[in-house]
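Every protein chain but one is kept in place in this view of the complex.
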Amino acid sequence: MVAAAVAAKNGKRVTLLTLGAGTLTIGGGIIDVLGYGDEGVPLATPRAGLLEVGPEHPYKKIGPVAIEESLRFFKEICAAEGYPYLGSLDEMQWVPTAAGTFKPTCLIPKTMDTTQLNSATNVVVLGFEELKDFYPHLITKNFKNIPGFQDKNYEMVMIDPGLADGRDVTALDVARWLDTPEGLQDCIKQMSTRLKPDSVVIIPPVLGTRPDYVIADSLAQALSCTFVETAAVPPSITGFRLRTMLLSYVKKLGVRIVEQAAVARSIVENGKCTAVVTDGIDRERTYYAKAFILANGGFYGGGLVAEPGHAQEPIFKLPVAAPEDHELWANPNLFSNKPQPFAKIGVAVDETMRPLDENGKVVLTNVFVAGRNLQGYDFCFEKSGNGVALASGYQAAMSMDREIK
Amino acid sequence: MQKATVVVIGGGITGVGVLRDLCMRGVDAILIEQQDLAYGTSSRFHGLLHSGGRYAVKDEEAGRECIEENAILRKIGKHCVEETEGFFVRTLLDDESFEPKWLAACAKVGIPAIPITVAEARRLEPNLSAKIQSVYRVPDAAIDGFRMVWQNVASARTYGGRLMTYTTVIGIEQSNNQVVGIKVRNTLTGEISNISCDFIVSATGSWSGQIAALAGITVNVQPDRGTLIAFNHRITSRVINRLRPSADGDIFVPNGSITILGTTSSAVKNPEDNIPSTKEVVGLLNIGEAVFEDLKSYRMLRAYAGTRPLYSADPNAKGRGASRGFVTLDHADDGLTGFISVVGGKFTTYRLMAEKVTDLVCQYLNVKTACRSAFESLVDDPSPELMARARGCFPSYGADLAASRLGATGLEKVVERMQEQPEKRQLVCECENVTLAEVEEAAADQTSFMLSDVRRKTRMGMGTCQGAFCTFRSVGAVDANGLAWGQDTKTLFQEFLQGRYKGIRPILWGNVIREMELSRGIYEGTLNINGVINHATK
Partner (left out) sequence: MKKHHNNPDSCTACTVCIAHCPVTAATNQFRGPKMVGPALERMRLSQEDVEPSLEYCSNCKNCDMSCPSGVPISTLNMLARAKLFKTRKHSKRDYILSHGEQAAKLAAMMPFGAALANMGMDMSRGILKMIGISDKAPLPPYARASFIKQFKALRQQSYPDKVVFYPGCFINYNDPKVGMDFVAVMQANQYEVIVESDLVCCGSPLVVNGFLDEAEANAKINIQILKKWTDQGIPVITCCTSCGLMLKQEYQELFHIEGVEEYAKHLYDAGEFLLELYDKGRLNTNFGTLNEQYMYHAPCHLRAQGMGLPGLELLELIPGLEVKDVDAGCCGISGNYGFKDDKYDIAMKIGAPLFAKLKESGLSTTISECGTCRLQIAHGAQVKTLHPMTVVRKAYEKYGK
């Protein structure tokens, strides 16, 4: 969506073909730029980490200037949509998670700002009755093992969203409860009998599903407390908000979105792509364009397909390097101080974000690649998922603007 | 010091069968298992309750034993057995001349093999390839190994049976050529202790040689490794066998919501050799394709491997040649009284093996009680009233599954928990329909020390997402319950997910790699359970 937004702002007529709603509601709405270096050493700042990335890493191809610009562009979107994010490359944000850990990230909604949390002596961990994927006791216990958090006093509070009469409850259900005026009032009422003013409160990400701070501000004002949302398992509410915000922005720019579009192949002439073809259940449809940005994800999203001993990019048939011996795809241990080889499999690109063959030559002059289908980084290990997506999406569109007339 | 009349070493199906039979005959017995129950072959086999058709040609006695025990197990363990029946299917690649030989052998042994047309077979099992040549129906069934092990234990417990898991035997104590006890080490705490006993039964499968060696005795068990693949859904509702001389990848077995394809065969030195290779997996898929043409497009869940304990008095007979029949070795013949090893055999004949062993032990102990293990059900059926209450508490498709797993006593406890605290009706595992109440019961059992132990009792984490969601929920539940073993949650996460990963790593492509990326995204990306936290307060 960022790529589409950039292209549209540069005056292009953009069509966005998508199969599925994207994975933002899985991965979450915070922008991880870079949290860990090699060997799993935590970085002091994202900027420090960017200096250290290897030559294959997408950040190396994109370059520090464009990365910085992409963050600035993202913040412009947030400002325009009324949902500002905090953070910069010069500060690592350590945000709390539902597992009682902290994770390093870069840009966050203000509901995840931990400034007050860090200096607080008393912390409330607030859960909701029936809510399945949030365990205050787990969080409290694990916080007590974290340097700087061992000496705080913790209290657990439970609020009842009145959802006991239905299905198993997710954070999305609680967030939607708070979306309603009745729900918000009920919550404030319950909280006012349980929370003292000036408390710092850890809560699951339930401060509404809309990309704004209306609910967060209402609660903060009504109770004079600071609420800090945690990162949590899917469905991710922060991701939901981010997606809503980006969609709203790109639609305002006149980007045409075609849903349920399964792009199956491309039509290439003389090293240039002239069209892509979707394979619908009824028939094929051909979309002609001057340039194409491939941002359809990695193995998960379907942008890359894995077979025993090889991987492929199905639309443009771009070369993807993968070990023939499938035993080399994965470390013996799931978690270790090394990234996973299979996570780094992808398409090689140059600084223009165009795909390269085995000899380093550009394969298609008007195709640009962005996101997880890029080679050279393990976003789970180093905490760089949305950051690479943002920066590469931005750079792919900017580069396209420069290269394609 | 702990005491027992008989120590049974080995918590696989044979061991728990022996424990049960001994206890039913009034003998005081304790079972020692080095990891969790069914750690060895009993959790890594095909899940097939043999009609015997596979052994009819080469091993008549084994074939006969199978068909008889098959009928018994369906009665006593009816909640562990799914009456799926089986097909023997000949493909174009299979030698035609084997078919009449096989039919004759089945007839001789008494295994019904009824011919049906290919069209009819495909009507019953639409996924079967159109190219198959002939089909026969046989009384195969599917068996849930974990469940049968646990239900034997449940039965043994009602007769006073005891067990210790995560306990390994490090020495056999003898005096005057007579067994007096064993020395054990708790593998979780490192604590060493002694158990005095009059008798030791080693039902240790592929480890039989190692255990016997503790007493200086040689037992020639040759571990033979077999790899299997679990598929995400029921490709077939019947067992499908290849009608050819036994070879790799011959059998598909439905098992609850999944299907298992296996297996391979290779001699290994180490009984712990249970990591499948990608090569073996690809090999199995290539073979299985002849029966189910779309096999490679079906979603796999995991691959796993176990070792068959092949025994032969002749130390050089290997692989499928060595007998699959079983042998009871009375080591009085080797100079030590009070020590028996039972070796060889297969899951289907465990009860018979246990009966023979127990007969021998009882002879020594002068216990005259007759064996009743073939007549008494492993667990009681839940009453209609209990089932009605259960159906009111469990979500859809949950009550019968839990009833089969737990039996009447176990189900009663879970239902009570759900009735007292309705929030415990939540699903921890949405893929396999396992409720919080059941997870809590399983976690509180004295043999649960980690999440994988809970998994083996409940099927949590064994479905489509392979723990992507239920890991987090079960850590939360265990922590909330204040269980002693739930203190270090990072270890809980890692142990469980690494266990799942072990079976995923050899098949990391297609939808499996997608699920892995999702899991990593959640636990590493979002929850950062493994990362160093260098949180500097501002």
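So that you can tell them apart, the chains are marked A and B in the order they are listed, and the count of residues begins at 1 in each.
Just so it is clear, a residue touches a chain if its C-beta (ideal position, glycine included) is under 8 Å from a C-beta of that chain, and two chains touch if they have at least 3 such contacts.
Predicted, not measured: the structure shown is a model, and the values here were computed from it.
Contacts of the undrawn chain with the visible chains, over the full complex, involve A, B. Residue B:G463 is the one among B:G181, B:G463, B:P506 or B:G525 that touches the chain not shown. Within the set A:R256, A:K317 or A:K338, the residue that contacts the chain not displayed is A:R256. In the complete assembly, the contact with the undisplayed chain comes from B:P254, out of B:P139, B:P254 or B:G410.
Of B:Q210, B:S237, B:T328 or B:Q419, it is B:S237 that touches the chain left out of the display. Residue positions on subunit B in contact with the hidden chain: 232-234, 237, 254, 256-257, 297-299, 395-397, 400-401, 430-431, 433, 463-465, 468-469, 511, 514-515, 518, in rising order.
Contact between subunit A and the unshown chain involves residues 15, 19-23, 25-26, 163, 165-170, 172-173, 176, 234-235, 240, 251, 256-262, 278-283, 285, 297, 300-302.
Quick note on the criterion: only the chains that are shown with their structure count from here on.
In this assembly, the C-alpha centroid of subunit A lies 41 Å from the C-alpha centroid of subunit B. Put simply, subunit A touches subunit B in their complex at residues 26-28, 32, 35-36, 40-42, 94, 97-104, 114-115, 118-119, 129-130, 132-135, 137-138, 141-142, 146-149, 164, 168, 231-234, 236, 298-300, 306-309, 325-327, 329-330, 332-335, 340, 342-343, 379-381, 383, 385. On the subunit B side of its complex with subunit A, the touching residues are 277-278, 281-282, 422-423, 426-427, 430, 469, 472-473, 475-477, 479-480, 489, 493-494, 497-498, 501, 505-506, 508-510, 513-514, 516-518, 520-522, 524-538.
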